[in-house]
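Note that one protein chain of the assembly has been removed; the remaining protein chains are unaltered in position.
Right, chain A next:
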Amino acid sequence: MTTASSRATASGPVVEVSGLRKSYGGRTVVDGVSFAVEEGEIFGILGPNGAGKTTTVECVEGLRLPDAGRIRVAGLDPVADHEAVTRVLGAQLQESELQPKLTVREALELYAALYPAPADWRPLAERLGLAGQLGTRFAKLSGGQKQRLFIALALVGDPRIVVLDELTTGLDPRARRDTWQLIEDVRARGVTVLLVTHFMEEAQRLCDRIALIDNGRIAALDTPRGLIGRAAGSTVISFTPSEPLDDEEVAALPALASVEHKDGRITLAGTDETVNAVISLLARRRIAAHQLRVTDATLDDAFLDLTTA
């Protein structure tokens, strides 16, 4: 897990969104979203399908006109100063394609030529495992290869900020881990990353902070660890007691979120305080706890706890 970025800069946030609102045909998709991304940060936008994640980043990219709110990217308005914003912001969009007969090499050369000071696309293609596909036409690429090409195209302009929407969708586990490493390397060079995902492991591994969006609003904004800690029952303790425990004494445990009995095994969710109380209860009653396991809740649990179904 990545620790929070220590690279706090005095220059202020590089992406600022405040009071963003957007509706389509009377349906409000984004309803008052505000957040700020610091330079060099990997900032995650996490949420259920249809929560408004993509619409939010499309407004940041200047591809959509917000109904209300203020957005600044490197101090610029993504709609009014669209061209200037596209020079510093690289984007990987959801559901976009390229010309079917364009080869990988041609796509990389073309997109590099669109930027004033592009990165060298060759090492980028190498890094993304596309070196063997340079002569392959877009239509003949596999889903994972297309995805990796779009990541390369997002980075080929050598941007200050990169927005990645569903980064690792369609990638196999190995390519996914390679891509995560690439994103960490990109950030190590000072690039700010805005990452839209619904993949918990990805958010937990990469993000310094996460905005959890639900129904067009920010449900929580914290570090991955902070989000997990917010969920009720962030610590889970389970064991098979040598003798049955008294139900009332269990129910009286501090900070207890849930109790579950199954096949003589008891599973309690709570906090560190609950764990300490259980251990002293067992000691007082001289009950042995077989196969004792104490685990931290995952971001999955926090996600389910903090968003509506």
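For this structure, a couple of remarks:
To be clear about the criterion, contacts are C-beta pairs under 8 Å (C-beta built on N, C-alpha and C of every residue); 3 or more make two chains touch, one makes a residue touch a chain; residues count from 1.
Basically, contacts and distances are computed from a predicted model.
Entry comment: the absent subunit's protein name, as recorded by UniProt, is "Transport permease protein", drawn from "NADH-quinone oxidoreductase subunit H", "Transport permease protein", "Tryptophan 7-halogenase" or "Non-ribosomal peptide synthetase". Among A:13, A:144, A:157 or A:233, only A:157 touches the chain left out of the display. Contact with the chain not shown here comes from a single listed residue; of A:120, A:246 or A:296, that residue is A:120.
Contact residues of chain A toward the unshown chain are 61-63, 83, 86-87, 89, 91, 93, 95-99, 101-102, 106, 109-120, 123-124, 127, 153, 155, 157-158, 182, 185-186, 189.
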